[in-house]
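Note that this complex is displayed minus one protein chain, with the remaining chains in position.
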Amino acid sequence: MMRYLKLVNFEINRFSKIYLSLLLITLVSQFAGVIIVTNSLLNDARKIMSEEKLSEAAYITNYGGIDFTHIANTLLFQGPIALSAVALIFYIFLIWYRDWFGKNTFIYRLLMLPTSRLSIYLSKATAIFLMVLGLIAWQIIILPMENALFDSRVPEAFLNMEMSSAGIIKFNPVLNLIIPTTFTQFLLSYGIGLMVMAILFTAIMFERSFRIKGIILGLVYCGIAAALFLTPVFAMASDVFYFYPGELVGTLIALGIIVTGISIWLGSWLLKNRVTV
Amino acid sequence: MIEVKKISKNYGRKKILDGVSFTANKGEVTCLIGINGVGKTTTLKAIMGLTPYKGEILIDDQKMTKDSYEKITFIPDAPTMLPQMTVKQAMVFMEDFYTSWNTERANQLMGFFKLKEETPISELSKGNTAKLNLMLGLSLDVDYVLMDEPFSGIDMFSREQIADVFASHLIEDRGVIITTHEIGDIEHLIDKVILLDNGTVLKEFNTEEMREEEGKSVVDVMREVYQS
Partner (left out) sequence: MNVNTREPVYLQVVRHFKEQIAIGKFVAGQEIPSRRELAASLNINPNTAQKAYKEMEEQGLIHTERNFPSQITTNETVLQAVRQELILAAVDSFVDAIRPINVPVDELLRVVKEKYSEEIREGEEE
């Protein structure tokens, strides 16, 4: 157990430079977004007011005011979220392949540690999961600050409404996806995330065990896992079977746990018995 | 004792190991020699559980488990620590994960090889990388040490220093298996030789017995075996 925790710590440290950069990019880009987008919206408004000789009240009646949803839909705000997501998805692969390739073959050291291969497998999965949660937490922390900055920079007359963080999240599809508002949604979003990671890890283990043949096996495994998980959805779509919404979620959660469990078992088994350094 | 019993392995259609059997005793230096082919390294990886194989390998009558890594270690001929680590950080990593890490021996070896703690691993020469690997491996209180080509591609002075390890207490009482394709520097330092070719054992002998009974050096035997 201690070695597992040390490994998690070690894996996080290895990614820490890039990870801290992602946090910083998110912070800078989103705050810059608040300032730049707000200024540009206000400038546009003033320009229109002077061109069309409108009073503030008349402008707002005709064109509407602004609120944080205008910010949250911009590239400066959503770009770093997308960047972080892509970086972590990429890291699901890199966390394994970086140990095999390059001049320093760290995989020798890793697989010769006096700890179970399952610990090694889980430590990498845990590291990525914690880093995802960390990024979300970061967003939850900085969002109210960005919101406050926005409120302070917009003259009251132009402000449609002071939104709460919960409101911002609710009205933005991207934020709504990464920051679940209900427990069921949390289970679905993050459960599916974990499952996908486990399936990808297992596909990587297939490739590391059987090389070119392994790529095919890995893809086949991804297909089977996806098909198994989505069985109830297919069943409903083809009118074979009907689930009540509660039943559907329950079935998906149960299948998700099964698929994740099989993936972890198979992946760590391959790592223990079939992988070649 | 390490017992390798009829192990076989294929890469695709190519047979790398084809029924290889031998034993390596504790307290002895056993040398796996092969002029061509990759069977030597694969054998060491198989012993360490780093590649699947057919057949059986026993270490002191037991199969390899995770706890065996406190008893047996492998020193590959490539860097095994992260390039961004310093020598010191690599030592801390080992100490963190292995209960068999021996700090006193590590410090001795640091002095012996003249390595510096603050050097980043990415800046080590090939010779010093080999020394770092040896330092990390030999600082574990393990019964068996496997070394892959410890002399290949490094300068003469580093080779001499590494050969000195074999004449020192650093390997005393341990079982050592080393692979090499050139025996020159260490021929008088090894106890047992396994000649491999095309994935099979051509000959297995004790060096002192060979000298005593037939008056032949290891190189003489190699010449006979590989040229026939």
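Worth pointing out:
Labels A and B are assigned to the chains in the order they are written; within every chain, residues are numbered from 1.
Just so we're on the same page, a residue touches a chain if its C-beta (ideal position, glycine included) is under 8 Å from a C-beta of that chain, and two chains touch if they have at least 3 such contacts.
Bear in mind that the values here come from a model prediction, so they are computed numbers and not experimental data.
The chain not shown here makes contact, within the complete complex, with B. Touching the omitted chain from chain B are residues 27-29, 163-164, 166-169, 171-172, 187-191, 208, 211-212, 215-220.
Operating definition for what follows: only the chains that are shown with their structure count from here on.
A straight line joining the Cα centres of chain A and chain B is 45 Å long. Against chain B, the residues of chain A that register as touching in their complex are 3, 6, 10, 14, 102-106, 108-109, 111-117, 209, 273-277.
Contact residues of chain B toward chain A in the complex are 45, 48-52, 66-70, 73-74, 76, 78-83, 93, 96-99, 121.
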